[in-house]
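Missing here is one protein chain; the remaining ones are kept as they sit in the complex.
Moving on to chain A:
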């Protein structure tokens, strides 16, 4: 079952299954049986489906693909070559749709098993893990699907953008290097991903922060609209300069208009051009006015307002400063408008070149429409770090600055919890089939692109699943997604309370500032992190059950109810259901005073234990070692050094930690 669920390709899906203790399946079954009893007539059928989707989670996947084939839905695949065209299309779709679903395909999610988001993670540590992943890995596919739901009909416009962080402008951006997780590449290969197309023709991008940083390195001429010059009194020099340029422009304008009337000797016209500094800008005559300060730029621009039929273009020098102003003469009002339009197009073209795919992100952001995602924490840390700015160091900062850009974020995973708070269906196909089993919520899907070609592209299909799931969830939760048109302050209450709850992990998200975590997905039993202890340096490959058996009854603290979960191959988390036992256990491990043989053996073999605080500081300090055990050791060492330094500084402060260290030395 583990291997099967890992196969289906949805990265997030696999995460939990692997950590689900096997016996939980049984409890799950029982629970299910109870719910089904109420529905006696459907018993048989439901059972059948249940096993189908549980044992072969990819059956739903097959089903989807099959249906996909029949309907010939097409997710429009976008690369560099058709990006402009797709951008225009998606712009209209975004403005006509109510929601925008997004889904990302990354090159990886974690560098070591313990670095994925685990049930023992609080919102903060989950964010730190997601941050690490977003900084390390790359997005290769970004699927966007503007959609609307109109009376149980889903109208979707799915696009799948292929991205590659190519250094298009030769400015060592957007990304120097990135990591690839082998299993992710293998999964992508299994789905038939075309790596050549991605690397050859993927769309590049720059984040907002990168664009700012590179502004002086990507000089280009644009009709920059300078603000009205400050009303500070013009100095004599200023007015002399203004008058001189004004008369120069006037002469030039007159000369141009004259020369239009009478035919001139070629030689004379050339000379005239030389004298007046006139050139051609496209087919229009233009004049270059050199400037030597920002002040002069403002003066010239102000002065030029007197001339009706000229358009100023600012020519920047390297380093972002203005070098000259190009004055273009237009023949009429229409011509002027035409030129201004041309310049605007140029600007857009330039932006497209510089921002690349980020134009789509900006588009979604400016539309202020609700964005629907499946695993929002993961996706939005990636979006933030690749297209906005470097990720802030805390979850709160991240949330507040993200919400400025995307004010409404809806997580279908979170909405799923509103339906079955105890059912942990973490991947999309499973969620969809779960809904199909338990609820009657027919949704007609209408996709704008019909397959013209024979090959039906399946890349980015998750975005359609998200839209479908969202539509179903709305219908199940009796939320009317049509009620808010244009004005999102009316976003119906039910959705409102689900909006913007970034889902830090699959389990511990109910309350973002919650310090409690859930250890197993099977039950809703939550536990304060104070009751957790980490134990590492264990015999490699030991199972949780073996460890539990080893610990059981070895000491008073293990006489009451406790649980053991493996975090990675030689590190475990121990859950004490009796408050205070965790502290006692840690003290015992530190002092080594009263313990039995089996614990003694473990310590002598190099086992160590620490509180959850140490785990948190591992994430905070970014000690992303391959083994959690190494990271914990390092974190302990650091905190020890810190406390030592502190005690050196101020000896009057008695640090309980320091006390304990002396005990340890005495041993």
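Going forward, a residue touches a chain if its C-beta (ideal position, glycine included) is under 8 Å from a C-beta of that chain, and two chains touch if they have at least 3 such contacts; residues count from 1.
The rule is short, and it goes like this: contacts and distances are computed from a predicted model.
Its UniProt record calls the unshown chain "Poly(A)-specific ribonuclease PARN", which is the correct pick from "Poly(A)-specific ribonuclease PARN", "Auxin-responsive protein", "AP complex subunit sigma" or "Myotubularin related protein 1a".
Summary of contacts with the chain left out: across A:84, A:111, A:367 or A:639, the touching residue is A:111. The residue from A:180, A:403 or A:544 that touches the chain not shown here is A:180. Contact with the omitted chain, checked across A:146, A:165, A:356 or A:460, is made by A:165. Taking the complete complex into account, residues 22-23, 25-26, 29, 33, 47, 51, 55, 107-108, 111-112, 138, 164-167, 170, 172, 175-183, 185-186, 189, 194-196, 198-200, 621-622, 626, 638 of chain A touch the chain not shown.
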